[in-house]
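Have a look at the structure below before the remarks.
Missing here: one protein chain of the complex. Every other protein chain is in place.
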Amino acid sequence: MNRKLRMGMIGGGIGAFIGNVHRIAAQMDGKIELVCGAFSSTPEKSKESGKQLLLPNNRVYGSYKEMFQKEAKLPADQRMDFVTIVTPNNVHYDAAMSALSAGFHVVCDKPMTMTLAEAKRLQTKVKQTKQLFCLTHNYTGYPMVKEARSLVRGGQMGRVRKVVVEYPQGWLADRIERNNRQKQAIWRTDPKKAGSSCCMGDIGSHCENLAEYVTGLNISELCSDLTTFVKGRILDDDGSVLLRMQGGAKGILWASQIAVGQENSLNIRVYCEKGTIEWHQEEPNTLIVRWAHKAPEMRRTSTAFVGKAATNNVRTPAGHPEGFLEAFGNIYKAFAQTLEKKLNGKKVDESKADYPTVTSGVRGMAFLEAVVKSNTSKNKWVRVSK
Amino acid sequence: MNRKLRMGMIGGGIGAFIGNVHRIAAQMDGKIELVCGAFSSTPEKSKESGKQLLLPNNRVYGSYKEMFQKEAKLPADQRMDFVTIVTPNNVHYDAAMSALSAGFHVVCDKPMTMTLAEAKRLQTKVKQTKQLFCLTHNYTGYPMVKEARSLVRGGQMGRVRKVVVEYPQGWLADRIERNNRQKQAIWRTDPKKAGSSCCMGDIGSHCENLAEYVTGLNISELCSDLTTFVKGRILDDDGSVLLRMQGGAKGILWASQIAVGQENSLNIRVYCEKGTIEWHQEEPNTLIVRWAHKAPEMRRTSTAFVGKAATNNVRTPAGHPEGFLEAFGNIYKAFAQTLEKKLNGKKVDESKADYPTVTSGVRGMAFLEAVVKSNTSKNKWVRVSK
Amino acid sequence: MNRKLRMGMIGGGIGAFIGNVHRIAAQMDGKIELVCGAFSSTPEKSKESGKQLLLPNNRVYGSYKEMFQKEAKLPADQRMDFVTIVTPNNVHYDAAMSALSAGFHVVCDKPMTMTLAEAKRLQTKVKQTKQLFCLTHNYTGYPMVKEARSLVRGGQMGRVRKVVVEYPQGWLADRIERNNRQKQAIWRTDPKKAGSSCCMGDIGSHCENLAEYVTGLNISELCSDLTTFVKGRILDDDGSVLLRMQGGAKGILWASQIAVGQENSLNIRVYCEKGTIEWHQEEPNTLIVRWAHKAPEMRRTSTAFVGKAATNNVRTPAGHPEGFLEAFGNIYKAFAQTLEKKLNGKKVDESKADYPTVTSGVRGMAFLEAVVKSNTSKNKWVRVSK
Partner (left out) sequence: MNRKLRMGMIGGGIGAFIGNVHRIAAQMDGKIELVCGAFSSTPEKSKESGKQLLLPNNRVYGSYKEMFQKEAKLPADQRMDFVTIVTPNNVHYDAAMSALSAGFHVVCDKPMTMTLAEAKRLQTKVKQTKQLFCLTHNYTGYPMVKEARSLVRGGQMGRVRKVVVEYPQGWLADRIERNNRQKQAIWRTDPKKAGSSCCMGDIGSHCENLAEYVTGLNISELCSDLTTFVKGRILDDDGSVLLRMQGGAKGILWASQIAVGQENSLNIRVYCEKGTIEWHQEEPNTLIVRWAHKAPEMRRTSTAFVGKAATNNVRTPAGHPEGFLEAFGNIYKAFAQTLEKKLNGKKVDESKADYPTVTSGVRGMAFLEAVVKSNTSKNKWVRVSK
């Protein structure tokens, strides 16, 4: 394919942290270009954002409905190829369903929907339309996460026994949502926009996804204790969850937004019969690998001592740290490769693609639903819907 | 007092790791000397150990009963002042009760007894006899643990919200207790000697003690999930516990003996309203302190930037790492100071001493009993006896 | 300015590590686009690279001379605005001089030229043409390097006493330049392409630049010991240098390409009268700050606890690691801002721009010349040309 893929964007106007992240990540490898967008819930703000992004005025829309309608009518060599949805959670479902109906492939932020029921309907829609659907569980894009996955799933470490996955942040330790400029804090703590959970929906879902991605084992039962530490807040800002996973593995999952001084400290340890992996998102280029029968190793991004899955996801030699944006870019890169293949008329099996799909989105919502149910249950264990 | 305190020892014969630890720790500061012992359950082995320890033959006994009897008859200027009990768990209770009855002060390893009922009887005995009783929860002897405690309890960090305490080890990842030389593995996995729990009794109890020591908050309710991962083993080798603490704090406690590649990785994080402390036993001279309103600090042993509680527990200047033995020695040092005071006829309030007492032992057994009960309960929360 | 800046590229064809780095860095923030290039010394390879980069065939040139000629004739709304030179060292000078003559602004890789004399002529040319000239000393683009600079130069730490700057790599520990695929190894060890030094020219120059950037003090005298450890190699693959800097500061500079197992471990420590900064390129988002009168701090990218110079150079919130490409992008971002200003007709004083200029290039060549001279001198100290 001798052209860039054309991306439209929903949400992510100037000032929204995540919009810029998606734009940099998508365009990083020179395979995708932003061509249009409906950047805000108000047409004026959308126009202003489009202008600052140097887009032509006629490709900046007042709503995503308008965007789908007008883009669909453009000539094939101008029309956007896919849309990326980077709005608050409550918009995801309708925007994604509409995009698929209008014939556009979709990249969507997580959590995928507001409820498990919605997630399942979206899954059905993806199957019916045969469009691509990529969920930006970005942390799985890190090379050393892929190395961890290869090690744990590769068999040399034996069966998984214990998973400890944590995601402490401290940014909501005070009630900053009362401050009008803190847009992300406002919508994430608002049940109408965030859904049934703040902390578990936003970052607990990353923990669930990371644990299942690395181990290949689903969480089957759980026992949760959610807390709202900050007075006046409605949704949880911290949650601890005991996990039971397929194959007898046990786990602990902790996510928090009130962990003062923690920035974005997602980390995972997987203890198997013969070895252990440990990874920290804030120092993402090192994977600590411990073995029963030899000294612990520090596997490092881009060195000769890591496997192909990791090596396929780097841009620079060893010691040139790659970070959050590059990992995010890897999700888009994998999506672009698959989309290119599809647009070239080749057969594509999305379940084998190296990016999270609608299936991950359904898993995430099943997890969330169980976590919220368990929190108020007197019974110890609650099943996670398959 | 112009002489060293005289210590007798029960258990800890040559080859037992913990016996040597206690001997080094107790004698480190030149205030205590080992004068006698009943080092083994067989008199021959006891004699052999005593010889290697350069003790006179007539101060090496075949049993602790014999030791208490004969030492009691020695002149006051030769008789041991206190006994230290470093046997497997099942011996602690009787040895301690007998020592107190015979008029000797006691230092005892943890967990204090086999059951909560025993623990309470021992507590009563201590009160009645007015002897000193020190429980060697040695990890509280580290200077940076004391600094953490001062910070968390001092008020400047606000209320405690979340405690995460972990103790992963990997030494029991395989069934090494079938190997006849692995004495510690043999007794720790044997319900008759270890009690109702292996992992939680041995190291989970350190987590409980550390969490309550640093925060000053008792665990009031818990929800546990214990596992025996290694086939053929009877007791737990891993356990996850959700905690509810006094004052609304929540917690996660994890202890494991099957965490491959982990050595002795006890660590604690306490998240308060305005600050956070983080401490790792394997790098014990650094305390990471995070604040809501300034950059994170690394507080270091023996520097000018830590408080008195920490500074009182060091022997060398900053940058001269002190470790496990020194921390253990701090427990003995605090005990020796208190005992010296008592022997000098001064009034002593053991509840204010800077070492763990019988009260900690009762707390530990209450915790263990609740953990074991919760594990088989279908109810989510189990109360911890006060 | 309502359009992207148009960049041409010399060198950096497909397969060259550094070409891709420059393309990602330049285009990361959506302010620059690659529009043309002369990517290789052979026209065929240049065309092939241009094709893979999705450039139109008529904007891919066989040589940079051709590129300057033809681009200059294009209409103003198509013509490239500046050229970025990412070839081996021996091409820099002529390409840069030609570009400036042809009226194009220049971004150039380091070391700037082959000799100090060339560097000075280039400096003169820049002055005469009044074009912009940016030297990609990329490591100064890291936010925490800027924080270090602010701290050290801001006065609160007192005078600089000692600088220790190191850059160990291990990639040339064996004679890999005999392997035909190792293009970078081949030219860097070849005096005709690399100049008078391999190790000091490639990475020693980064040390010099970083030390002077952070402290604001020039190196006035030095004493060097260069070594070629790998048999058969002509140029140095390791070098130690003692430094004397303005104002009485002393320093140690070490660069190596034979430091087995080291990846790209540039690091700097600056010891002042009242404080110390320490920064490691491989974990670039942490700046360790030590003080005479308080506990050491970990200052972190994007937190509220760093200054404006750092904060202006981030794209994501705290805990979302930014790396090598983002730091490189910061150089381009600063250059783009300055160029935009200039193209908008505003007055520009490049000496105040937040990117390295031709002045840094002259400093670098003066340093290199002194290092090479000192290496064979019997006298202890050699002056660095001002």
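Think of it as A, B and C in the order they're written, each chain with its own count starting at 1.
One rule holds in what follows: contacts are C-beta pairs under 8 Å (C-beta built on N, C-alpha and C of every residue); 3 or more make two chains touch, one makes a residue touch a chain.
What you see is a predicted model; the values in this text were computed from it and never measured.
Considering the full assembly, B:Glu263 is the residue among B:Asp174, B:Asp190, B:Glu221 or B:Glu263 that touches the omitted chain.
Across A:Gly158, A:Pro296 or A:Pro317, the single residue that touches the chain missing here is A:Pro296. In the full complex, subunit C makes contact with the omitted chain through residues 161-162, 164, 166, 168, 170, 173-174, 223, 225, 227, 229, 238, 240, 242, 244, 250-252, 254, 256, 258-262, 271-276, 290-292, 296, 377-380. Although one chain is not displayed, subunit A still touches it through residues 289, 294-300, 303, 305-306. Of the residues in subunit B, those that touch the hidden partner chain are 2-4, 17, 20-21, 23-24, 27-30, 51, 53-54, 169, 171, 262-265, 281-285, 300, 302-303, 315-326.
We adopt the following convention: only the chains that are shown with their structure count from here on.
Chain centres were defined as the mean of their Cα atoms; on that basis the chain farthest from subunit B turns out to be C.
Under the contact definition stated at the top, the residues of subunit A that touch 2 or more other chains are 262.
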